[in-house]
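With one protein chain withheld, the remaining protein chains of the complex are depicted in position.
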Amino acid sequence: MNKVYKNADEALHDITDNMTILLGGFGLCGIPENSITALVKKGVKGLTCISNNAGVDDFGIGLMLQTRQVKKMIASYVGENAEFERQLLSGELDVELIPQGTLATRCMAAGYGMPAIYTPAGVGTEVAEGKEVRRFGDKDYLLEYAFDADFAIVKAWKGDTMGNLVYRDTARNFNPLMAMAGKITIAEVEELVEPGELDANFIHTPGIYVNRIFKGANYEKRIENRTTTPRP
Amino acid sequence: MNKVYKNADEALHDITDNMTILLGGFGLCGIPENSITALVKKGVKGLTCISNNAGVDDFGIGLMLQTRQVKKMIASYVGENAEFERQLLSGELDVELIPQGTLATRCMAAGYGMPAIYTPAGVGTEVAEGKEVRRFGDKDYLLEYAFDADFAIVKAWKGDTMGNLVYRDTARNFNPLMAMAGKITIAEVEELVEPGELDANFIHTPGIYVNRIFKGANYEKRIENRTTTPRP
Amino acid sequence: MLTKNQIAQRIAAELKDGYYVNLGIGIPTLVANYIPNGINVVLQSENGILGMGPFPFEGEEDPDLINAGKQTITKLPGSVIFDSAMSFGMIRAGRVDLTVLGAMEVSETGDIANWKIPGKMVKGMGGAMDLVASAKNIIVAMQQVNKAGESKLLPKCSLPITGLNCIKKVVTELGVYDITERGFELKEVAPGVTIDLIKQSTAGRLVIEGDIPTMIV
Partner (left out) sequence: MLTKNQIAQRIAAELKDGYYVNLGIGIPTLVANYIPNGINVVLQSENGILGMGPFPFEGEEDPDLINAGKQTITKLPGSVIFDSAMSFGMIRAGRVDLTVLGAMEVSETGDIANWKIPGKMVKGMGGAMDLVASAKNIIVAMQQVNKAGESKLLPKCSLPITGLNCIKKVVTELGVYDITERGFELKEVAPGVTIDLIKQSTAGRLVIEGDIPTMIV
């Protein structure tokens, strides 16, 4: 059982054109920076990317938009990205917007072997078009399907060589959900440790969900919206 | 916001006859010992108890069977309990057996506001009788509904006064799921600490799900099946 | 007429001790500045935190700790971090006591539109559709009249809707309205605002009964 890879290039070696990839993170927080750089370098095209956001022009998934590697973006919110807007308006890029909780729960469903889930989000809106609506009690719900993605790429704070992962603060967000949802899951971590160094009671993603792991380098961790309180 | 109660008697003061109660634990591991003792003392009758098991004759939910407080038991496995068997065969006790993963997921569904879930467990068996079967891809699934219980009573290792909970080893089992699933959730803990003493990144049950918390006393933590390896 | 901060302050008066509260982007965020004395509330942000604290001091920003508006924040004692599925799970299960959102339009039946303007770049609904479909208690904080002078309290939303029959209360620069089966019931009027202005500024069915108290801000 060897899940440890040397770097992003090796861990991502078999990602090819037109695949569907889940990418963890919320805004620029907790995104798999090394893997995105490797995907840009690799030059794979026609990707369908599922991620809560699409990065900014020069960071995150935005980098893969600059190089026109993304055919379709599935996200809940895609503001803050001029190149995204240009490609969308010119018809180069296909976009599917889905409610954030639906996005999260469709990942969880995949990780838990549930083919579909019911959620009230989007009932009566454009999002419900073409979807099955079902009443439970006095409330309507939409049937939403589990994601079926070729790869999931996530970023964790610490991981061990068996693939067990721990996230830090709100960099957790979608990462544990996407880690459960890919046919193959690749995790990049800030610290790679030996089995037993992470407390069994406090692991967020069990290694059974993680196929490959590598220690990332040079994390920029860009802040999208720096807000502060004046010192008293 | 005061969630802290002095003891089990006070925390369980408004549980009345014929209510439905979720009780955490697996076998005798991680069961809410203080709360069960308080229920026996209180003498409420006609309860529907949802718990993975029904305890043994003189411990766990078995104590509430001795006093004939349980009208219906919903569980996945009810062996190891002679009084249980007697009441079942005599028709005093109603039993609904459901697959363990279905039991767990129906709790999670309640905690996540999902009215129902699909699971393949029980397709083609007695468990499927009267239930909706639906095909997704090449596999059949049963529609199973979220639990709707008056109370959930769980046992945690540590908790803070805001209701945040941490479990220890496999005493976790159903506890975090049931904690999310009750209309009112009561947690008993071995150690009650101040907010901030538990690491925000490693809390298993967020306090938003917990309405009442108290420090339990005199935990027996009985071992059901003591197995050992000879010392070399 | 109320300033944005006064709208936030009026909404803050709705908070009860022990509430778990989700505050949307814009005016709703300001509500956190006006939490009454003696009232303890726990702020939820849907990217995965309960117990969100104020912005950090300069130099103490942590890129791993943001809110749903991608702003750097802090954690208060007793805060909890969780993933996005659990975050929307607790919202869907009705465990969040109050949600405060901005809106472009609200209808007299409680529909809300706040995510899409036809002809403009659509940025997405983020968590708004989940919140409006799930929360038991939603207050909208908004300007009642747009820049063209048109009412945003409508018989029916003209913009693509975010959720149906979900808004219970609206606080605007002009007044406080409960949404009931009868329409927008005026409950309070802002200082210096006339009933005539309220009527001019409400396109949907307006209910004014008895003496309407002036808001205390």
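As written, the chain order gives the labels A, B and C, with residue 1 at the start of each chain.
Everything below uses one rule, namely that a contact is a pair of C-beta atoms (placed from the backbone, for glycine too) under 8 Å apart; a residue touches a chain by one contact, two chains touch by 3 or more.
What you see is a predicted model; the values in this text were computed from it and never measured.
*Asks:* Can you list the shown chains that the omitted chain is in contact with?
*Replies:* A, B
*Asks:* One chain is left out of this view; which of B:N2, B:S90 or B:T227 touches it in the full complex?
*Replies:* Among B:N2, B:S90 or B:T227, only B:T227 touches the chain that is not shown.
*Asks:* Looking at B:D94, B:D148 or B:D169, which makes contact with the chain not pictured?
*Replies:* Hidden-chain contact among the options goes to B:D169.
*Asks:* For chain A, enumerate the residues touching the unshown chain of the complex.
*Replies:* 1-2, 110-114, 160-162, 164, 180, 194-196, 200-201, 203, 206-209
*Asks:* In the full complex, which residues of chain B touch the absent chain?
*Replies:* 26-30, 52, 75-79, 85, 88-89, 97, 99-105, 107-108, 119-127, 157, 167-177, 204, 221-231
By definition in this document, only the chains that are shown with their structure count from here on.
*Asks:* Report the chain whose CA-based centre is farthest from the CA-based centre of chain C.
*Replies:* Centre of mass proxy via C-alpha means gives B as farthest from chain C.
*Asks:* Could you give the separation in Å between the centres of chain A and chain B, each centre being the mean of its C-alpha atoms?
*Replies:* 33
*Asks:* From the C-alpha centre of chain A to that of chain C, how far is it in Å?
*Replies:* 28
*Asks:* Would you give the residues of chain A that are in contact with at least 2 other chains, written as numbers and ranges?
*Replies:* Within chain A, the residues that touch at least two other chains are 105, 119-120, 167-169, 172.
*Asks:* Show the residues in chain C shared as contacts by 2 or more other chains, in ascending order.
*Replies:* Only 49, 75, 81-82, 85, 88-89, 91-92, 134 qualify.
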